[in-house]
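One structure is given below, represented as structure tokens, and several questions about it will come after.
All protein chains but one are shown in place.
And then subunit A:
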């Protein structure tokens, strides 16, 4: 995708200080390109460190290849950068130790996260990977809200939590997958049972 055709996230020009008016280009793992303001990038500790280390000039940003973000797809990265642009310049929040932790989900964030749970899952992964503290906060808060008023049985269904029996079965399956001999022994055992043997030995 050319730079000219890259999707640009809505930018509030007035909120950007003159000296910071530089846009970096990023590319998702499915080759979608995004132009993101320097101030918005500051919401992500990972990207902020990365661009600082690169030390790009305005010319570098336009002429060098877009910075690849290998493990986030375009649909998710679009949400991430929309969020960063909307919240650019805001202070990174500090946990006050409340029980439970208190975070309000702003209207913009609520609309941004009006998405299916699969995409929400990817958004949390991206916020964690890019170390965007407040995006991680609001997205995790949304997941936590799913637990409200639920019984343990309902929680199990909502969060896809395996029972002890399912955990045991998964553990056995993993062990067998790691040890082909175990599967052979079991198959031999089944074969002998079919042949009418009472004992394996």
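The criterion applied here is as follows: a residue touches a chain if its C-beta (ideal position, glycine included) is under 8 Å from a C-beta of that chain, and two chains touch if they have at least 3 such contacts; residues count from 1.
Rule of thumb we're sticking to: contacts and distances are computed from a predicted model.
Peer 1: As a check of understanding, state which of "Trafficking protein particle complex subunit", "S-phase kinase-associated protein 1", "RecA family profile 1 domain-containing protein" or "F-box domain-containing protein" is the UniProt name of the chain not shown.
Peer 2: "F-box domain-containing protein"
Peer 1: May I ask you to list the residues on subunit A that touch the chain which is not drawn?
Peer 2: Contacting residues on subunit A, toward the hidden partner: 95, 97-101, 103, 114-118, 120-121, 124-125, 127-129, 136-137, 140-141, 143-152, 155-164, 167.
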